[in-house]
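Moving on, here comes chain A:
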Amino acid sequence: PASVKADPLKVENGPFGMTAASGDPVSGGSLTFGYGGGIASFDPASQQYSGTSGGDEARAVYGTLTEYDTKAGKYVPSMADSISANDDFTEWTVVLRDGVEFTDGTPYDADAVLFNFDRMAKSGAGFSGLWASVVKKAVAKDAKTVVITLKQKWADFPYLLSQAPGMIASPKAVKDEGESYQREPVGAGPFMLDKWTPGQNLVLKANPDYWDGKPYLDSLTFQTITTGDQALKDAFQAGGIQGSLIGTPAIVKDYIQPSSGYSGYVRMTNTGSMLLINNGTPSRPDTPGKDINVREAIASAINTDVINQRAFDGNAFPGTGIFSAESQWANDKPTFTYDAEAAKKHLADAKGFDGKIELLYPSAQAEAALTIEAQLEAVGFKVDAKPVQSITDLINAVLIKRDYDLAMYGWPVPDEPGELYTSYLERFGRKDNQLGYYNETIAKALSDFAAADDTAEKAAQMATIQAEWAETVPAVPYNTTAQMVVWNKNVHDIEVSSRLTLDFSKAWISK
Partner candidate 1 sequence: MAGTGKTHLREAGSTLLRVEDLQVEFPAKGGRRVHAVSGVSFDVAPGETVGFVGESGCGKSTVARAVMHLPAPNSGVVNLDDTELGTLSAKRLRETRVAMQLIFQDPMASLNPRRKVKDLVQEGVEIWHRGGDRHALEERTRELLDDVGLDSATVWNRYPHELSGGQCQRVSIARALMMRPSLLICDEILASLDVSVQSQMLNLLKRTRAEHGLAMMFISHDLGVVKNISDRILVMYLGKVAEVLEVDALDRETVHHPYTQLLLASVPRVTGERIKPSVDGAAQDLPSPLNPPSGCRFRTRCPLATDRCAQEEPQLEEKRPGQFIACHHIS
Partner candidate 2 sequence: MSRPLLHVRDLTTTFTTSRGEVVSVDRVSFDLERGQTLGIVGESGSGKSVLGRTVMGLTSAAPNATVTGSVLFDGVDIANPDKKTRAQYLGARIAMIFQDPLSSLNPVKLIGVHITETLRRHDKSLSRQEARRRAIELLDTVRIPDPARRFGQYPHELSGGMRQRVGIAIALACRPQLLIADEPTTALDVTVQKHVLDLLGMLCEEQGMAMLLVSHDLGVVAGRSDKVAVMYAGRIQEEAVSSDFFRHQRHPYSQALLDAKPHLENPARAELVSIPGRPPDPAHRFPGCRFAPRCRFVQGRCREEEPSLESGGIPSHGAACFYPLDAVRSTQEVSI
Partner candidate 3 sequence: MKAAAGKVAQLLVVMFLVSLGTFSLTSLMPGDPAVAILGDNQSPEAYAELRDKLGLNEPLVERYFTWLGHVFQGDLGTSMVPPNEDVTSLIGSAFAVSIELAVLALVVALVVSIPLAMISARRPDGLLDRAASATTFGIMSVPSFVSGLVLIALLVNQLHLFPRVGWVGVTDGLGQNLYHAALPVITIALLEIPTFTRVLRGDLVRTLQEDFVLSARAKGMPAWRIMIFDAFRPSSYSLITVLGLSLAQLIGSTVIVETLFSLPGMGRLVVSSASQGNITVIQGAVLVIAACYVLINAGVDLMYSVIDPRIRRVGA
């Protein structure tokens, strides 16, 4: 009955619309990027940056020891001169470059790196939890060399050094400034802080002494626009910003059109939107979802096409697998399919269940929530849908208190192996996760994934996980999300690394 919007355009992972610049890079100019959020704190020890929340800013100031080469699909040194592992990927050696200095003139050396590792491990925030669970010890072999010993095999460990742990702050500045360091950072990256009005804008200026040469851009501004992607789009078109980060499917599709006149990079993320099912956490031991029949009923009741149509006007990327169709890890193992009759049958099999179930959802996603509610009720559930005003409250309920039945949650995980591993490990690969779900097979497959340096081997492990997932229904993915960084055609050579962070060190604007 409902007309499904024709979708002639396929969105693929990777860069789009990039045209080779005519001529050599030119120096000068300033670039403004508009973001929905902004960096909260410049102290990398306590932060988990990503492209949407401070990654670009922090990376511009600090650089990272390693970075993810999206074209090659592997981690390569960046601020570090080299990084290498022993055979079973348990011991990693990082060699630093000669003569690199922080912008306050102090040396960027092994001591500085260890100082930062130490602070981060002790901060209790940011990556410290993951670090502690992975890293046994880190020592300086000499002034330029740091050796890190892991607790387990992990072929993609450099991922961590492409994130906040790989952002090295000047120890002197940290010590001198104390509490206010987070507002007045000193790094050795391509840019340095010029002016910052949190919640409003951040202006960076080129670091003339950057080890790889002074950046072409004179200054780089990050403008905060909290009103949503539509406002970003408006601002983009009105010329107030030259680049931004977009997640709304319709706009992504607009921009990716060759006719849009923009360049950028798209990344499809797996399990972008999830219907989390509480499989029985200590805070809610009697939750309906601990019965596999209920979980199966839920999975069969969801028709992702209808959600796509009603909540996203047919512009989203529906899918029930834990990998998107475009993912390099996509496999042919079964996923969930919509089958209302089956759902009703499963529900009937769920003994002692009265059909009452609670659904938490962020208030901004009302339409998707209502569609899900409608679908569940259509097969016999009685859904009590509760909106949550702030995301921190959703996190609180789901992640911290673990007191929920069903929750709509964003779990975007890219294909990039390091991030994929750490994300899935955290979410269902360990005991005591927020789903209250644990499966030996999945845990084993994940750790084998980490230990492997071979793509085929890794893919096999992921197929195992997919199969097991479909069997045991810990949660129901219903959408892949797209994340897009987009900029004007006259902006060139912005590099995209892991977590969609951008490297502006070589960026330039043609006239």
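Candidate entries met the following condition: all candidates are chains of the complex that A comes from, given by their letters.
Assume a residue touches a chain if its C-beta (ideal position, glycine included) is under 8 Å from a C-beta of that chain, and two chains touch if they have at least 3 such contacts; residues count from 1.
These numbers come from a predicted model, not from an experiment.
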*State which numbered option touches chain A in this complex: 1, 2 or 3.*
3
*Flag every residue of chain A that touches candidate 3 in the complex, lowest number first.*
34, 40-43, 46-48, 124-126, 129-130, 179, 182-183, 197-201, 223-227, 231, 234-235, 237-240, 388-393, 395-396, 399-402, 426
